[in-house]
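A single protein chain has been omitted from the complex, and every remaining protein chain is retained in its original position.
Chain naming follows the written order as A, B and C, and within any one chain the residues start at number 1.
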Amino acid sequence: MIIVMHPEATSEEVAQIVERLQDLGADIHITSDGGRTVVSGTTETRLADEAPWASLPGVERVVPVLRGGRRVSRHFKPDDTVVDVMDVTIGGGSLTVVAGPCAIESREQMMGTARLVAAAGAAMIRGDAFKPRTSPYAFQGLGKAGLEILAEVREETGLPVVAEVLDPRDVDLVASYADVVRIGTRNMSNQALLREVGRQPKPVMLKRGRASTIEEWIDAAEYIHNEGNARIVLVERGIRGFDSSTRNTLDVSAVPLVKLATHLPVMVDPSHAAGRRDIVASLALAAVAAGADGVMIDVHPRPSEAMVDGPQAMLPKEFETLMRDLQAVASVLRPDPSG
Amino acid sequence: MIIVMHPEATSEEVAQIVERLQDLGADIHITSDGGRTVVSGTTETRLADEAPWASLPGVERVVPVLRGGRRVSRHFKPDDTVVDVMDVTIGGGSLTVVAGPCAIESREQMMGTARLVAAAGAAMIRGDAFKPRTSPYAFQGLGKAGLEILAEVREETGLPVVAEVLDPRDVDLVASYADVVRIGTRNMSNQALLREVGRQPKPVMLKRGRASTIEEWIDAAEYIHNEGNARIVLVERGIRGFDSSTRNTLDVSAVPLVKLATHLPVMVDPSHAAGRRDIVASLALAAVAAGADGVMIDVHPRPSEAMVDGPQAMLPKEFETLMRDLQAVASVLRPDPSG
Amino acid sequence: MIIVMHPEATSEEVAQIVERLQDLGADIHITSDGGRTVVSGTTETRLADEAPWASLPGVERVVPVLRGGRRVSRHFKPDDTVVDVMDVTIGGGSLTVVAGPCAIESREQMMGTARLVAAAGAAMIRGDAFKPRTSPYAFQGLGKAGLEILAEVREETGLPVVAEVLDPRDVDLVASYADVVRIGTRNMSNQALLREVGRQPKPVMLKRGRASTIEEWIDAAEYIHNEGNARIVLVERGIRGFDSSTRNTLDVSAVPLVKLATHLPVMVDPSHAAGRRDIVASLALAAVAAGADGVMIDVHPRPSEAMVDGPQAMLPKEFETLMRDLQAVASVLRPDPSG
Partner (left out) sequence: MIIVMHPEATSEEVAQIVERLQDLGADIHITSDGGRTVVSGTTETRLADEAPWASLPGVERVVPVLRGGRRVSRHFKPDDTVVDVMDVTIGGGSLTVVAGPCAIESREQMMGTARLVAAAGAAMIRGDAFKPRTSPYAFQGLGKAGLEILAEVREETGLPVVAEVLDPRDVDLVASYADVVRIGTRNMSNQALLREVGRQPKPVMLKRGRASTIEEWIDAAEYIHNEGNARIVLVERGIRGFDSSTRNTLDVSAVPLVKLATHLPVMVDPSHAAGRRDIVASLALAAVAAGADGVMIDVHPRPSEAMVDGPQAMLPKEFETLMRDLQAVASVLRPDPSG
């Protein structure tokens, strides 16, 4: 950690910094630069950064050097984590496509869509029983009845199923039906929920908060890992932007940045980023070309009748074409995209 | 609701829209503009907006007209809501100042700070027992022991106390100690938590999410009101911005905008917006001049030893000066700021 | 244009709207919705939208319907514009790679880099003689001497060269040396400069402003087209974001959005978006997979000695690998990427 003092800092103020660093057992070096005294203290733990250095008298700026003392960081574990879900592999060079409707509306709708996307080559099925809606008067999902439909979908298709969980008290329920539990963008910083999914054994897909930095997102993953569950997949789904042309701004840079900083797989949800069907395929292709381990696509047989997010759902035919293009891109950029 | 069709929309597509509107019992008018057909459907409820109009074939854009069928809207209740907490009044022309440390660290620190801010004229004391920290390795608060300290503070000072709640399972616990429960920025969209605080009787301070629009924030308040608790205070605390000069960008426009759209009181937390002590007073004064019903200020007797957010805490002496300036501004702009 | 009146608007206020629309020769339809009167006026020109409808008494909201009465819109010209520069084609299915150093520093540096990128398959060479720097004390470019070096590069390599222009008084000078003139992100809204490049015959690359919406960017292109120059290429280069992990946030959605809205070619500059070398290749691949007509890449033989933007420049070897990957992606997604 490096502490840059104000130009007018007194020697007593510098001495106070030095003393506190010594109390923590740090190695200390003092230099000066541009009229400022610069103190650097070396410690072995990250906890030192938690002390209130920035508010000590005479301090101008604090520069943390030792970043990423985190279990999810690539520094901690250099090799890629590969998450296995039944027969499906996420990470390690595979291209994993999750598809399905945004919300489970009925047994017929869910089962029909699942069959169509499975036939087109999806590896997993999505469909939510609990929906976080901006307005309390919007459709909130079928709840437990929806989870039962999801379990039938797995039996019928043989594919693993993914579902969102909103409440720490529902984690066990959702995890008892779904093969992967998902934390949505609104709950990325809901630490009670993060801890709860960290205490159960199913893999977790963690969506990025709409206004979260890459670092904050990785810290949220650390909350899960810290409780003992290391089977985490990060999912970029667009960040808040100023242009209403899209619902969110897909941050495709997140893909290589997460790969550099962590050992976790990273997927992209272009449907929720775009919020409009006509650019979903372009964004999905961009994600895979940028190195994403997979994509998550809203598909609905009749988007005009979808109860949630119809405007962004692809038609099954469009999804088939997209699957072929995704595989073509993966095949020219990766040694073995079949997983 | 107004539906603007694509220039190339077929008459069948227009007919389909009309038919669905008729099924919903809407009055329908059809016009054309700039080569486009424009269908407007009048319905009495907001639910019509939930149907997937935007994804019906041939539709270019959907313009909702009937906004704000919400209980928290000023349209629903034209008069200002005034929230009473023991002898303290929030809203209706009062200026209410909440002050104290960000986190409860010890009995001595909390009690000492409470006495100082009470003497300077604060009307309520803040101090959190549960802290939502970005990193799982940072100090997370004293928990129940902190709440007990808070109850002592109320007994000693006679002032109501405010504390944050993070987990729906802790709502009853926090509400049994605190006089006001607070939802933090990270949990503004945590609907399980919103519902739970809506089901208990203590007033709720609802901070704005860091990347939430005014409309989304008001929708979050509606989640609380919808469960039966109408004693809600909205708290602006800065939004995510691109300039790292401040921790967040204080959106002072939120004050008059909330007053126009809702009947709820609105306060401002300039400490968490700024993240730096040297501009907190300026921002607090700006908030009150803009019409805020109160401010919430971090004060710490020794910010350099604060375990959380020390750099933004004011010293007790600075807080005294600020109190005088706030009262001076309120006295020239409001009929009766004494509350 | 649709005008939604306030619920309390008087019939006189509605009459005033109607009268003004009649004065403009509009066809008028009046409906009501959710207690509001809704007036829609049909006119043939976009100019009607410029009148102060939103501030007329009783008006709640104005919804422009007729968008894009612009020469650059796809509605105006459905077929893709293809911009030819010497033997190089931009648009119409080609993949065009522009590469070179950010700034021209010397004859040796520029010529050396040009030869390397030409050998690796770049179709055009970039290198700026005028640099817009945030600080007045940073290197501002070689000026006319730099342009002369650029002309030598064209002679030596046979490839067209691209250079930025900053000042309307320099447009003729830059255009007399460069084959394509470029407007940078800082000047996207500099309308004096837009008009000036619109009055000369060389093709123009128009970078997106760092905080511009897609619509504002297209309007800037319209300023150029409106002066008579239709040879315009739009270049996405990242928008301002809240995460300092990258210099800007590459908005890959801009690629399909521009293609839907206009007939102009669109390129991507991943180097200035990222501001860091280690993710440039991923972003370039994403851009081409999303449908970009080309990319613009900073390459420098010795980035550590670059006077401007060294951290984002690729090494020539890295660029060679990228060229192969870009062509592989284009080959599986496009009918004829050879142009």
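Just so we're on the same page, contacts are C-beta pairs under 8 Å (C-beta built on N, C-alpha and C of every residue); 3 or more make two chains touch, one makes a residue touch a chain.
Predicted model only: the values in this text are computed from it and were never measured.
Trainee: So one chain is hidden, and I want to know which residue out of B:38, B:264, B:285 or B:306 touches that hidden chain in the complete assembly.
Mentor: Reading the full complex, the residue touching the unseen chain is B:285.
Trainee: Just one of C:222, C:236 or C:269 touches the chain that is missing; which is it?
Mentor: C:222
Trainee: Would you write out the residues of chain C that touch the absent chain, in ascending order?
Mentor: Interface residues of chain C facing the absent chain: 46-47, 50, 52, 54-57, 69, 132-139, 166-169, 186-187, 189-193, 209-211, 216, 219, 222-223, 226, 240, 277, 303-307, 310-311, 313.
Trainee: For chain B, which residues lie in contact with the unshown chain of the complex?
Mentor: 211, 213-215, 239, 241-246, 249-253, 255-257, 260, 273-274, 278-279, 282-283, 285-291, 325, 328-329, 331-333
Trainee: Hey, which chain A residues sit against the chain that's not shown?
Mentor: 1-2, 4, 7, 27, 29, 31-36, 38, 40-44, 63, 65-66, 75, 240-242, 244
Definition applied: only the chains that are shown with their structure count from here on.
Trainee: Approximately how many whole Å separate the CA-defined centres of chain A and chain B?
Mentor: The separation of the two C-alpha centroids amounts to 26 Å.
Trainee: Find the geometric centre of each of chain A and chain C from their Cα atoms only, then give the gap between the two centres in Å, rounded to an integer.
Mentor: A distance of 31 Å separates the two centres.
Trainee: For chain C, which residues are shared contacts with two or more other chains?
Mentor: 241-242, 244
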